[in-house]
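Omission of a single protein chain aside, the complex is shown with its protein chains in their original locations.
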Amino acid sequence: MRVKLGALLAVAGLLGTGAPPSHAQAPVVLKVAIVQQIDSLNPFLAVFQSSTEIGRLMYDPLTAYAAADQAVTEGLANRWEPSADKLTWTFTVPAGKTWSDGQPITARDVAFTYNLMLTDEVARTANGSFVTNFDTVTAPDDRTVVIRTKAPQVTMLALDIPIVPKHVWEKVTSVKDHTDDRGPVVGSGPFVLTEHVPGQFLKLKANKSYWRGAPKYDELHFVYFQNSDAAVQALGKGEVDLVNRMAPAQFDSLGDRQGVTRNRAQGRRFTELLVNPGAQTRTGEPIGDGNPALRDVRVRRAIAQAIDLDALVQRVNLGYAEKGAGIVPPVFSRWHWQPTPEQRRTFDPAAANAALDAAGHPRGADGTRFTLRLAGRAGRAYDEQASEYLRRSMSDIGIALDVRLVSDNQLNEVTTAATYDLAFSGWAASVDPDFVLGLHTCGQRPGADGKGGTTDAYFCDATYDELYARQLSEFDETKRQDLVKRMQARFYDQVPAVVLAYDNALEAYRSDRFAKFTTQPAQGGVIMAQHGVWGYYGAEPAGQAAPAARGWGGLAAFAAACASMLMLIAVYVRRRRATADERE
Amino acid sequence: MSRGVFPADRAGVAGAVVLAVAALVALAAPLLVPADALDVTRVSDAAWQPPGAGHWLGTDHTGRSVALLVVRGTGTSLFVGLTAAVLSVGIGTLVGILSGHVGGLFSGALLRVTDFFLVLPSLVLAIALSTVLPRGLGTIVVAIGLTSWPSTARMVRAQTLTVEARPFVDRARALGGGHVHVVVRHVLPAVVPLVLVNATLAVASSIVAESTLAFLGLGDPTRISWGALLHQAQLHGAVPRGAWWFLLPPGLAIVVVVLAFTLVGRALEAVVTPRG
Partner (left out) sequence: MRLAGRFGGAALSLVMVAVLGFFLFRVVPGDPVVSMTRGRPTTAAAQDALRAQFGLDRPLHEQFWSYFTGLLRGDLGTSFTFRRPVAEVIGDRIGPTLLLVGTSTLVAVLLGLWLGVRAGWRRGSVFDRVTTGASLALWSVPTFWLGMLLMMATGEVFPSRGMRDTDTAPDFVSQSLDVAHHLVLPSVTLVAVVCAEYVLVMRSSLLQETAAPYLVTARAKGLRDDLVRRRHAVPNAVLPAITLVFLRFGLVVGGAITTETVFSWPGLGLLFYDALTGPDYFLLQGLLVVTAAAVVVMNLLADLLHGVLDPRVEVV
């Protein structure tokens, strides 16, 4: 018996100290928590933000956005030239850049990638919208890519398409079935994917031959968490080094944590309140059942005026947001628009009440003018809280609010069928404002069969569309900025939606392990979810960079506890048996 | 076998007392909780306060009192538990009596369906149902009720078969008693005690099921229930913050009430089937 106990203790002790002997040259690893699933690592199929971000680390695009100011900078191509009619673009891919397997990167890889997308429908799944206007893509020699477009396109330097190696992908028979995660995956980015265990983690190793220079550490691991709560906890314990997408409360909870540095960055997302302006299809057929009162722009303005945006930012975003105005967030400072004092609607319930009276909506006997439905997503903290505030704001101007928080797909259904009066929505903008602006053009409304639309705001305004068309072919950036701002002013004035807030991106990292990260933009920028690779690529390990302590103590204690319990039971049973024998 | 060593009845009484208190709290909640105290737009207290003088169970992420939230959640949790149990036991009783009484092919088919639902993982099915149906309290009730009836059906069927095999039922039939007569006069009275026990136990599991669905974010977000509070606690980072006061009370409330229902159910069971 005693021997057994000793053996068990020895095992427990072994567990306690049995951490694998640390190698003298342990690789420096940056561990990043991701909360979103990885849908696919195939760059033609990956849609989720998490996977496109990892895709960028594996494959460089043709042109990139600089870290400091998000200006267009060298990607695989270092020079580009539009023709006089802006229909033909010539990109130069310089010599000297190589794939991670040592093969040179050439213009033929670029042409191969784009042509794959032009010829294979499946390859257009993720980034098809970039090439819809392409006519032909050719590579007359190893250094030159020539793209002919059907119409002038201002976003030719914003082609966020991972370029894949021709010598690997021409052997792929079906893009749909190629998971592209059997490491090492040949790529051109600063990291090479070596292992992917779905639902658990991804491992990448530094690409030592990266043309910008090798990263300053050895491996980059992405660890999947089911929720940001667990991710924040893991950061506190030192199990991961970098976390983003934190809720304000979680961000606050890390305020005084030793060895953790928080990064409050300007985000690319905005939150908006859709106000159904009388939704119609592209062909002008009314769809949905939005309250007719909202077709009157005076009513929409009154609603916007009755919402205290400052209070929402303070109480719901806990201050981690900026008050909303135009549809391009302030992080894109070149395109962001703020109303002038004359244009600005200040919070004024009294004026809103007067406006509603004037618009012919008197209060009824119970003080209510009419009832509106507010749709939001259940489980999204913002919607759950902000709806309470909106209910109160609206009741102040005599509008009863019927709050309906539903699941994600039900909310989708409500907005695509336009069966809402008010609804929460939000979009993430890109460096080039084309996407977010284009959302609100007449052409983005659904077709006659109610399908195929992208917009959820159903805005259709001749002035706006005309400005949109002009900016799309305006190659002088200053003039284009002016057009873009005028579009936002028009949007603000017509109120198909009230931009409530520009959410901050809340991130934190173990500064005892990593001293510095490159943010984009340099001032108030993000580390993760960039339009580029800078955050991960530019990370610098802290001097001593001790590998995260491994706590085997818990397992040892648990094993010891189990063992001693078993021992107790064994002893107990023996004793009972012994006494039973004696009794007999 | 004599009973009495195991204090099922005493535990049952304790459970009943707890339930009475819970019911009182649920009914009195509108009086106990001032109208504005849980309105996030009107609350001015600091968020995440640990228990102390002002709030004896601390405050949540918006500064609302956790104690008041738990009081307010009592009604919803009890309501869902009770209605789901009634639905579940109702379906179960109906199916059980039908399949026991009617017999033949129809009975076989019913039994097949019952067995089928009996083996299906009920939580999986309830989750599936609540994603498919529109969000709301009704959906939760239906999702729980529709997935938890088979055990009742099985039991009621067995009891029905036993009762119908007895001589006095045959006599009643011979005397011209129709289906309705037999079921109402003979089967129902024999089944009711069993159903009652089942209903009590079903309330217990329904409350747990409600909290699970709410925790997974499938509940009615406009209502406060204990499960919804735990969902909030998780959503807003109570665990990394160490805010045990937001996590503990709603969970304990669930445990206490569920335990109370279980104890009462077992005590009733002991009365109904004296062997137990």
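Each chain carries a letter (A and B) given by its place in the written order, and its residues are counted from 1.
One rule holds in what follows: contacts are C-beta pairs under 8 Å (C-beta built on N, C-alpha and C of every residue); 3 or more make two chains touch, one makes a residue touch a chain.
Keep in mind that this is a model prediction, so the values were computed, not measured.
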| item | value |
| --- | --- |
| Interface partners of the hidden chain - shown chains only, full complex considered | A, B |
| Of A:Ala67, A:Ala139 or A:Ala234, the residue in touch with the unshown chain | A:Ala234 |
| Residue among B:Ala204, B:Ala228 or B:Leu268 touching the omitted chain | B:Ala204 |
| Sole residue of A:Lys31, A:Arg268, A:His361 or A:His531 that reaches the chain not shown, by the stated touch rule | A:Lys31 |
| Among B:Ala46, B:Val102 or B:Val132, the residue in touch with the chain that has been omitted | B:Val132 |
| Contact partner of the left-out chain, one of A:Ala71, A:Ala557 or A:Val571 | A:Ala557 |
| Contact footprint on subunit B, counting only the chain that is left out | 1, 5-7, 112, 115-116, 118-125, 127-129, 131-132, 204, 208, 211-212, 215-218, 227, 230, 233-234, 239, 242, 244, 247-248, 251, 254-256, 258-259, 262-263, 266, 275-276 |
| Subunit A residues touching the omitted chain (full complex) | 15, 18, 20, 27, 29, 31, 37, 39-40, 42, 45, 47, 121-122, 124-125, 128-129, 132, 176, 179, 197-201, 203, 219, 221, 223-227, 230-231, 233-234, 237, 239, 407-410, 412-413, 416, 427-428, 435, 438-439, 444, 446-447, 449, 451-452, 454, 547-548, 550-555, 557-558, 576, 580, 583-584 |
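Keep in mind that, in the parts below, only the chains that are shown with their structure count from here on.
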| item | value |
| --- | --- |
| Centroid spacing, where centroids are CA-atom means, of subunit A and subunit B in whole angstrom | 40 |
| Subunit A residues touching subunit B - in the complex, by the definition given at the top | 227-230, 232-233, 236, 247, 249-250, 253-254, 315, 378-379, 381, 384-385, 388-389, 391-392, 403-407, 410 |
| Of all residues in subunit B, those that touch subunit A in their complex | 39-41, 47-48, 61-62, 131, 134-135, 217-219, 221-222, 231, 234-237, 239-241 |
